[in-house]
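Take a look at this one; I'll ask things after.
With one protein chain removed, the remaining protein chains of the complex are shown where they sit.
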Amino acid sequence: MSSELSHNSATNDRATARLEAFSDGIFAVAITLLALDISYPFNEHETNASLAKGLLLLWPKYFAYTNSFVTILLMWIAHHGIFKLIRHVNVQLIIANGFLMLLAVLTPFPTRVLGDYIASGAFKTAAVLYTGFFVLVSVAFITLWFVVKHERKMLHDHVSDNLVRKMTKIEFTGMFCNISITAVTAFNPWVGLTLNTAMWIYWLVKTK
Amino acid sequence: MSSELSHNSATNDRATARLEAFSDGIFAVAITLLALDISYPFNEHETNASLAKGLLLLWPKYFAYTNSFVTILLMWIAHHGIFKLIRHVNVQLIIANGFLMLLAVLTPFPTRVLGDYIASGAFKTAAVLYTGFFVLVSVAFITLWFVVKHERKMLHDHVSDNLVRKMTKIEFTGMFCNISITAVTAFNPWVGLTLNTAMWIYWLVKTK
Amino acid sequence: MSSELSHNSATNDRATARLEAFSDGIFAVAITLLALDISYPFNEHETNASLAKGLLLLWPKYFAYTNSFVTILLMWIAHHGIFKLIRHVNVQLIIANGFLMLLAVLTPFPTRVLGDYIASGAFKTAAVLYTGFFVLVSVAFITLWFVVKHERKMLHDHVSDNLVRKMTKIEFTGMFCNISITAVTAFNPWVGLTLNTAMWIYWLVKTK
Partner (left out) sequence: MSSELSHNSATNDRATARLEAFSDGIFAVAITLLALDISYPFNEHETNASLAKGLLLLWPKYFAYTNSFVTILLMWIAHHGIFKLIRHVNVQLIIANGFLMLLAVLTPFPTRVLGDYIASGAFKTAAVLYTGFFVLVSVAFITLWFVVKHERKMLHDHVSDNLVRKMTKIEFTGMFCNISITAVTAFNPWVGLTLNTAMWIYWLVKTK
C-alpha cells in the first residue's frame, strides 16, 4: 500500500483511535463479565436469616471480584498510558495488543477459580493460577512496549528518551514483582495474595 | 511527565472523552447483562396454558429487571451530568470513577437476588440488600463529585459556583434518601421498594 | 442550567453523539447475547453421527437466533435513521430512548422462549410472546419519534416537513403490521412467524 503514503498520517491517527476504542470495548466487557461469576444456588426454602448468612458466605467471590476488577482497571490505565504516547499503528502492535486483550478477556477465569476454591483444600493451586496469570499479563505488556519502543517514529515527537527509559523500567519492575509474588504464593497463598493486593494499592498510590 | 506540559490540554480533553467512553461501555454491558437473569427452567412437556402461566409467574424478575434498568439508566444520566462539567482527568478521578463502575457492574447481582426471593420467605433480606446497595452507589457518586469539586480547574470555566453547590446538594439528598429507604425496607420491604421506585420516578420527572 | 445557555449548542451535539454511542453499545451487546442461547446439553458419549444429528436438531435455535439478529439489526438501522435527523437531546428523549433500549436488551428473552418451545406443545404461546413483543418495540419507536417531532428545533434544519410526515407514517405502519401479525399468530403461529420474517425481508428490500 506504499502508493497511498500521503494518506498514512491521517489514517494512522484514526487507526490508533480505532484500536484504542476496540481495546476499550474489550476491557469494558471483560470487567463487566467478572460480575457474572457472583452466583449462588437458588433455594426456594431460604429464610431471611439463611439468605443473609448465604450472602455473607459468598465473601470469597466478593474478594476475587474486587481484586480482579481493580486489576483490569489498572491494566486499562496502563494501556491508556502507553497508547497516549503512540502516533502510528502497525501490524506488530495490533498483534501485541491482541495478546494483551486475550489475557484481559481471560481474567474472569482465574478469578472464578480463586473465588471457588479460596476456602477449600485446593486453595494453593487456585492462588498460584491467579498470581501466575499476572506474570503472563506482565509479559504481554512488555511485548507491547517493546513493539512500540522498537520504532522511535511510532511515538509522538514530544515523548522524551527519559520517559521511554522510565516506562521500560516500570514494565520490568511489574514483571519482576509478579514473578516474585507467584513464587511466594507457591509457599504461602495468603501471603502471596496479600502481596498481590498490596502491589496494586501501591501502584494506585504511586500513579497519583 | 511534567516536561510534556504543553500537550496536557489537548491530551486531557481526549483523556476525558476516553474515560467517558470507557464508562459508557461498562454501563452499556451492565445494563444488558440484567436481561440475562430473566431465565426459566426449560420443560419440554409444557403446554400453551402452562407456559403462559409460567411466563406470568416470572413477574418478580420483570419487576426487578425494569427497576434496575431504570436505575442504571439514571446512574448513566447522572454520570453524564457530572462529566459534561469536567475538563481535566486526573488519577483520583479515574479511581473514583472506577469505584462507581465497580458498583454499576454489580447491579445485576442484588437485582437477581431480589428477583429470586421477592415472593419467598427471604424477601426482607433480599430487599435490604437491594436498597442498601444504592446507598453504596450514592457514596460512589459523592466521592466522584468531591474529587471533581476539590480542584476547581478540573471543571469547565463556564461552570458557576452556584451549579457546584446545587450538584453537591443533589448528591447528598440522593444518599440521604437511599439511607432512609433502606431503613424503611428493614421494617417493611414493600414500602421500601415502593419508595425506591417512587424516588426514581420523581427523579425522572424533576430532571425534566 | 439556563445560565450556561451559550454552551448548549456545542455540548448538545456532543450529548447527541454520546447518547447515540451509548445506544449503539447496548445494541451491540444485546445482539451478541443472542448467541449465548444456542446451547446444548454436553454428553461425553456422543459419536460423530449423534453429534451431527444433535446439531441439526438445534434448528429452532438457529431460526430464532437469525430472526432476532436481523430484527435487532433493523432496530439499529431505524434508530440510526431517526438519530441522524436529531440536533438536540433533552431528558424526554433520553427517557424515550431508554424505553426502546429496555426492549432491545430484552429481545434475547422472547427469542429464547421461541427457540425452546417452537417444536413443542407450547408453540403458540411462545410465538404470541415473540410477535407481541415487537408490538411493544413499535410503541417504543413511536414514542421516541413523537418526542423528537414534538419540538421542531430538536431536528436539523435540513429536515423537511415532508420527511417528518413520511417518518410518522412509517412508524404507524410498523405498529399496525406488528399488531396484525400478533393477532394472526394467536390463530396460526406458523403463518404469524412467516409474516414476521416476510415483514423484515420487505423492510430490508424497501429501505434499499
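Note that the chains are named A, B and C in the order they appear, and that numbering of residues resets to 1 at the start of each chain.
Quick note on the criterion: a contact is a pair of C-beta atoms (placed from the backbone, for glycine too) under 8 Å apart; a residue touches a chain by one contact, two chains touch by 3 or more.
These figures come from a predicted structure and were not determined experimentally.
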Selected residue (touches chain absent from view) among C:Ile77, C:Ala119 or C:Val191: C:Ile77
Hidden partner chain, residues of chain C it touches: 20-21, 24-25, 27-29, 31-36, 38, 40, 42, 44-52, 55, 65-66, 69-70, 73, 76-77, 80, 84, 156, 158-160, 162-163, 204, 207-208
Missing-chain contacts mapped onto chain A: 1, 3-4, 6-7, 11, 14-15, 18, 21-22, 25-26, 28-30, 33, 36, 91-92, 94-95, 98, 101-102, 105-106, 108-109, 113, 116-117, 120-126, 129
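As a convention for this text, only the chains that are shown with their structure count from here on.
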Turning angle required so that chain B lies on chain C, C-alpha fit (0 to 180°, nearest 5): 90
For chain B paired with chain C, centre-to-centre distance based on mean C-alpha positions, whole Å: 24
Chain A and chain C, separation of their C-alpha mean positions in angstrom: 34
Overlap residues in chain B, where contacts from two or more other chains coincide: 21, 25, 28-29, 33, 36
